[in-house]
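Rest of the complex left out; these chains stay put.
By letter and in written order, the chains are A, B, C and D; residue numbering begins at 1 in each of them.
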């Protein structure tokens, strides 16, 4: 039976007779003064057997996912239940009083702690939290907490990444022969409002209890998935547009006096965009996001386009008396013939090979080739990156 | 009767006779020592009936609205009132002393907590806060607090968005048969100075008490509306101006050698503006703000304008010996005829169709068309976006 | 008499006879054990009359002024004095011992709190602070505190704005018939070192005590003025220089092929500057700073200059066969005549009206006019803005 | 004798005989139970004489220097020593036990506080810190603390500035006739590892004890000097390079169509650099750093260069029929004659005055002059600024 069900069960059927406040008072006196209850002593009549502690976890919200520190911050509450052999009574003796609410400091509690936590180890809950004590000795404790846990975050597939994080609870000081942690729920109880986090959504969760040497653990696992829309719109899309702009450099004739200004301004836009991107990308060297690799490739190509343009600017300014390099001449002639073929219906019938190739024509031919090559590389890299990331 | 009215009522008529400090001392002795008051016991002579707790909320200020974490931070104070059956006395026995001020730790208090809170669960108020106890047992407690609550923030209509947030108070440990929360006020009491928040204004508020299973809740709702002026002036206006600048690219003749420099610098300005915008827009993938979509559309159009310009730069550099594409030729001739028509009063009577169309004229014709088309798209998208957002 | 004067007065004349530590011990025993002092009881022999509490405020420093949250953070200490009827003794009985220092937790203290505070309500001072108790029952308490107060900040005249902030102290739980707050000082005591804050200087301060219904208040008011130098040098000056650069666009001949590049780069500089400015300006929609309006006007004018330039670039490229628009022609002729008049001493005697107006000349004429008009608008808007702000 | 020496002295010679834990127990019983030690009573047998408290300060590290809030944050520990007349015993009676370690809360301590502090006034040390008590009554207390102090920071000579900050300790509640603070050390004890702070180095320190009215003070002074290397490399150097680039505008012929693009891009670079600089410079209006003034001067000159360039662009485009302004003509002729003189060995023997001056030649002459003038201004302002700052 789940703890919350237990609570409802007890609540519904437990309180039929009328009790007054003096009944409560006399019960408290009996339990704490007469019986001499000591919060330091594990409440088992048999101290040799471990005390069984059941833990379930209600996740309320994700606060932060930090790729550098590899940290996950969550908010939620635990429901911790156990049987206190020393806090039992016969309800009939107290006019049917079958439950008590006590501040958590007034009873023995297991020292349940986050094993993979990040901040100083503090007691769960606060002085203010009250535990529910049933006359049969069952105790339910519901500390509401902010948990900072270490989590192996792999941002390789950013922004389509999925992360698996654990919250591992142990009894910090006791071994498994003193305290044994168990869990009966199948997973983390997710609050209804959880879906509305801005950047992450929870895809699944699970819970297991393990025994590692003398340490008894309960391990809650959540799998979270980044919502990529913001990143696509603000990082990936502009980079793709920029890469396109860059390639179209080769459409600008080399001798118009606009090409170098255009191409270097595109490069400058790359630099400006990197100022935004470098703030948004996970700044970790652990596993390089494929998006970063993609950006680097585009930056490389952008640089190459600029360098080629400067060289072409030098060549196209050559006087026609300087002979065109053989390779360029060959390329230009090949291209000229293609054009002729594709426009055979025109009256142009001059043999393309005879007339001399000018520098300008050669550079134009090179540009046409480079435009197609770059376009190809752009589509192939974009496709590959997206296939890797999205699959 | 509202709690504050209650207080004023009590204050005005309660203290006619002279009391000395020894009266107070003897009353305290009577209540706490002789009667053996225990803060752990719910102060009802009938423990089977739930204790009624009235909550009202005075909102003092909004501190933060966080779209990523979906969090609202507010400052304010609660007025919590209930009847303590065990703290009653006959004023006449104490020279007419009819009220006491006690530190909140000295009396039983309900464990009222924020159900949809974000930080660790702590007791409301502080040791320093004093409760007002009337001789009839009525207790008023006014904890002043900073509340962090989860709130479903939908930034779709940013910066014209209106958000509805709840502050839900429950008794964290007790079920509704032990403690029953009620509220008599109709809404949140807003402090006079509240209007002056820099970014948000409160449009309305309400309060309801609900019973959900065995959990008794009081739910305060505030509706806040963003003041859009800053965002309009710093984000939307510059983007609109930029889009305009971009369209006017087509007014620049393609052969002046200035056009590509102009158009790519406008694009660069887009990139620079996005560095500001991306800091100001809510960085959430939950619901994409329409403003973001608008910016993306403008960025797309800007890119297209640049690409077209590069292609035109190539075409306009064609020697006139290369024949003009048929479609361009057709367009140029249509336009030429229009011009002739509109200037029929001039002496130009040459048949427009006869004279040959140059590349330059063709490109100019294309530019004229594109200018009108872009202008149209710009007006339509701007209108649609604003209609969606503002309605 | 001011509290500090009181202290000095007591200090100088009070301690003539030799006391030993046993005198102190016996006095403490008398007061706290024998007399059974209870910190919960208001120390008045007449509980019907309100206890008078005098508050004065020593401001030590301004920590933060937040325009968004409308918050002022200050550091300083209060001097709170009152008469405790139950802590009086005859110095002669204790070898002339006429004063005691006690931790603030050991005596009754008024629950003085900041009414317009921002953070959780906590007790003033700390356990460590000691109160000065004189044998006549006068108590002086000096809690040193950081105060966060709500303050209506109006950034309209930024960076020449003057803000008026209040620190309102009330007794949080008690009504005015229990505790009555007064103040005898005329204003806030400013520490000598206060002048040295980096961004704000305090121009004046005042203090009043008010009675609002049953609530007794002491209200300290400080008027702070922003030191505008940093903002002038880093925001206003560069914007003015940029606006000037923009207007000089019209000095560049439209056909040099440099004008559009120039004007769009100036616009880009605007965008870059806005990235700095938007960080420094108060980001509030409450009252728009006139500086922001000024920047928006300049941005509008900048955009207009660019748009006009693109249109002019189109016109100036017209072949001379296309007739010049009539209005432009008229403008150009007017200007030509003016020039001729002003240079009548030259030998140029050709009738200006006869020779035909070229596109180039027309555009030059337009530019000359626009330069003067823009210069005028620039001076007028700058003047108006500065007059509004500075007065 | 310095406190630490005292400690070593005591430590070395104090513990010759064997003591058991029961000796400690009986001593504690004697001192605290039998003698009825009260931490509220100043431990002087003569309460009329002030208690002398010796303070020395070990500085461990500088955490933050905040120019806006005028705040210095340091880490270090105090060594506070005094004589407790009531905690003395004869070691012989306890088997030679001559020292005790007690938690700081168990003995009377002076309420030493930072007078010019910034945060809430809290007790020094923590419950955990133990004081060393010698049998002669000498007590040594070493609280380790983070101190936030107000400090008059003058950033005029940034980044070569030297700041003088005080840490003033007083007894917050007691007058000088109750507690008298002294210091025997000559300065602050600097820990060895202190030198390694990233931005500041400590040049000297001193300590004095003062009596101001009835207030006894100990004042520790540290003088810190900024390490300017980072700022020089990242702010000053790029600005100087930019200024140089700007001046070389005049080397570009006015009619190449590249000059305006060049000069306005240099101006844009200024704007971009200011985004970095404005983050790094102290954002205070108190005293404007000379570096800021220098940057403003360069920005002004940069603007002037652009404006002159636009005007020149207009003039150089004048047809030669328009007569050259007289002043420009005169300048051009002067320069031409100079050139002729300096190249008298050439065969050029034409009288420079006869041939007419073209607009182009005139502008070139102006450029040559302006280049020299700007270069001069640049060197002079740079020199002056550096002389002021560095001296």
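Observations
One rule holds for everything that comes next: a residue touches a chain if its C-beta (ideal position, glycine included) is under 8 Å from a C-beta of that chain, and two chains touch if they have at least 3 such contacts.
Everything numeric here is computed off the predicted structure, so don't read it as measured data.
Whole-complex tally (this structure file, single sequence, 4 chains shown): 5 copies.
We take it that only the chains that are shown with their structure count from here on.
Common neighbours of subunit A and subunit B under the contact rule above are absent.
When chain centres are defined as mean Cα coordinates, D lies farthest from subunit B. Inter-chain centre distance (subunit A to subunit C, centres taken as mean C-alpha positions): 41 Å. Counting partner chains per residue, subunit B has residues 257-259, 261, 265, 268, 272, 275 touching two or more of them. Contact topology of the protein chains: linear, an open path with no closing contact.
Going by the touch rule set out above, the chain pairs that meet are A-B, B-C, C-D.
Subunit B meets subunit C in the complex at residues 7-8, 11-12, 15, 17-21, 23-25, 28, 60-61, 63-64, 75, 77, 97, 101-103, 106, 125-132, 142-146, 193, 196-199, 226-231, 233-234, 237-238, 241, 244-245, 248-249, 251-253, 255-259, 261-262, 265-266, 268-269, 272-273, 275-276, 280, 346. Of all residues in subunit B, those touching subunit A in their complex are 36, 38, 40-48, 67-70, 85-86, 111, 113, 116-123, 150, 152-153, 172-175, 177-178, 213-214, 257-261, 264-265, 267-268, 271-272, 274-275, 278, 282-286, 288, 292, 296, 299-300, 303, 306-307, 310-311, 313-314, 317, 323.
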